[in-house]
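A single protein chain has been omitted from the complex, and every remaining protein chain is retained in its original position.
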Amino acid sequence: MDIDLISNILYAMVRTGTPLLLIALGELVCEKSGVLNLGQEGMVLMGAVAGFVAALLTGSLMLGFLLAIAAGIAMSLLFGFIALGLNANQVATGLALTIFGTGLSAFIGSDFVGKPITGLEPFALPLLSEIPLLGKMLFSQDMIVYLSFFLFAAVYWFFRSSRPGLIVKAVGENPHAANAIGLPVIRTRYLAVMFGGAMAGLAGGYLSIAYTPLWAENMSAGRGWIALALVVFASWKVERVLLGAWLFGLASILHLVFQGLGFSISSNLLATLPYVATILVLVLLSRNQVRARLLAPMSLGKPFHASS
Amino acid sequence: MIKLEPRGQHSKLMAWLSPVFAGVLTLISGAILFALLGQDPLEALHTLLIMPVSDIYGLAELCVKAAPILLCAIGLSVVFKAKVWNIGAEGQLLMGGLIGSACALALIDAEGFWVLPAVLLAGMVGGALWAGLAAWLKTSFNANEILTTIMLNYIALNLLIWAVHGPLKDPDGFNFPESAMFSDSALIPTLIDGTRIHFGMLFALLAVVVVWVLLSRSFLGFQIKVLGLDASAARLAGFREKRLVWIALLISGALAGLAGVGEVAGPLGQLVPSISPGYGYAAIIVAFLGRLHPVGILLATLLMALIYMGGEMAQINLGLPVALTGLFQGMLLFYLLACDVLINFRIRIPALSTPATDKLAANQEAAN
């Protein structure tokens, strides 16, 4: 393989990993607060369709992204109302959100399938993009990729040195203790869920406005679910989410690598790779139960009601 | 502002009323949605829910749709009782269809009464294998079954597409991604001539009865229920957790596999890329809506099959997107979860109640 090919693969890896990174960062914050939202896939799809339709109708990509984020937040509030407000089972509510989001996005998007828009163009940073190998990978991307770098740093700082970050961790570990010392458990969880929704919505918008500028039913193709596995892979550590998202990005574009190496394998079989990789990751990371228990937020997925 | 107040003990009445409320709320929301889309709400609901079953053909078709959903859902009721979240009925159904088809195509020249049972068995094995994979990953590696079964769904779908484009493609099929038609001895006979209703519906009903006995009468079923309600109690009593997880997943997978092979060897008669319009996912909603109880699941299945048919009808008659089905499914589940709050909590609107009424209620409660 020549250096251009490697450089291109790295570029595609980051680009493909970006939606995963966004979703996983959102879900990480959500899970740190003790809420397991399995509705990522539904929120991503709603973000994708809302963003695409807005961009198509108004011609403004910016408006598209904003609407994608808004759609993600709206969906997350629906989840929040049922799982936090009404204390429903988080697993079932998350599944419902995915089924609902899949249905609603297909319904809204049915008139827009196959319509083209001009997607978000990459924006190479002067000088930095000239760096061999890394220049194309890190500094010749589009604005949302750069934004994802920034959001990654922000979440990292949030948990490392901010008081709100400490509160989120405390609420996720022991909501009863948090309530007893007067921390706002439900409000904190709502905000965390909404952040997750915003990120998933943005990721959806990225898919339909930048990554493949079109709308297709189910176009997220399981990315919401893979991002959930990514959080497990990252052992709930922010820095590892970035690594994991890019590795998964790489797994998703392996057909490029194989083509580069001159192999020919059925594309349908290669399409299973990200999913197989996800299972492998889960197996490797979950095998040690003690470790898994130590790392996951302790109250993850458990409903909280102040009276109990 | 509304307040939730724990009931102390679950309300059985609300557990059964909640699905009814959810259905009614979905209908109301549906009517509003139709009105917003410029349709006459009543006529649209009529098209969606009454028209599809207004003749014998429609009723038969309802059963054709119901059979796979019922098989998947009744299987899911077993795993969900164990609180093993098998989201993979769809993938297990696809694998049942795929392996069953492979068997039917291998036996395409064979004749005899044994061919169909062999094909059905292969389908069940396919589904059970796929679920067994999740059981293995969970019991040996502690891998979260929600994520593994979802991933296995995507893998199964891609394998199926690969198979119809590759090894199982009909050599005389002008390069269409389809298998050859199965031989007659590999096809499930129809029950009523002139309709597509076939013996698969009977398998589903039989499965309902067997699962009912399992869960209400057998000690195995009891152990599965204890595991789901309180894993630490199951461990204390010495129930073998891993074995129970395996059994529950295998039952669920085999039934989903049967649903899949029932489609290819029943109404379809060949392997095609789209065996299932999401029956495996719909079955999750059905299982919840039916309260994991066999009778409840039977009723919920009929409703779900109706929603599928209504979606098609709405597309043909009203020009609405077929995605309407998914939308209704999602709403139904959401409303169900929201109404389920009434099982464990009492809703109280503080503005309407005074300490005196509270005290009265408290005394009544104490007297009970």
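A and B label the chains in the order they appear, each numbered from 1.
Operating definition for what follows: contacts are C-beta pairs under 8 Å (C-beta built on N, C-alpha and C of every residue); 3 or more make two chains touch, one makes a residue touch a chain.
What we mean here is this: contacts and distances are computed from a predicted model.
Visitor: Leaving aside the chains you can see, what is the UniProt protein name of the one that's missing? Options: "Nucleoside ABC transporter ATP-binding protein", "Potassium-transporting ATPase KdpC subunit", "Phosphoribosylformylglycinamidine synthase subunit PurQ" or "Periplasmic nitrate reductase, electron transfer subunit".
Guide: The record for the missing subunit names the protein "Nucleoside ABC transporter ATP-binding protein".
Visitor: Can you work out which residue in B:50, B:229 or B:316 touches the chain that's missing from view?
Guide: Checking each option in B:50, B:229 or B:316, the one touching the absent chain turns out to be B:229.
Visitor: For the chain that got dropped from the picture, name the residues of chain B it touches.
Guide: 5-10, 217-220, 222, 225-226, 229-230, 232-233, 235-240, 346, 355, 358-359, 361-362, 365-366
Visitor: Pick out the residues on chain A that sit against the missing chain.
Guide: Those residues of chain A that touch the unshown chain are 163, 166-167, 169-170, 173-174, 176-183, 289-291, 293-294, 298.
We adopt the following convention: only the chains that are shown with their structure count from here on.
Visitor: On a C-alpha centroid basis, what's the spacing between chain A and chain B, in Å?
Guide: Going by mean C-alpha positions, chain A sits 28 Å from chain B.
Visitor: In the complex, go through chain A and note every residue touching chain B.
Guide: Per the touch definition, chain A meets chain B at residues 38, 42, 78, 81-82, 86-89, 91-93, 95-97, 99-104, 106-107, 110-111, 217, 221-222, 225-226, 228-229, 232, 266, 268-269, 271-272, 275-276, 278-279, 282-283, 286-287, 289, 292, 305, 307-308.
Visitor: Provide the residue numbers of chain B that touch chain A in the complex, in ascending order.
Guide: Where chain B meets chain A, its residues are 4-6, 85, 87, 137, 141-144, 146-148, 150-152, 154-155, 158-159, 161-162, 165-166, 281, 284-285, 288, 321, 323-331, 333-334, 337-338, 340-341, 344-345.
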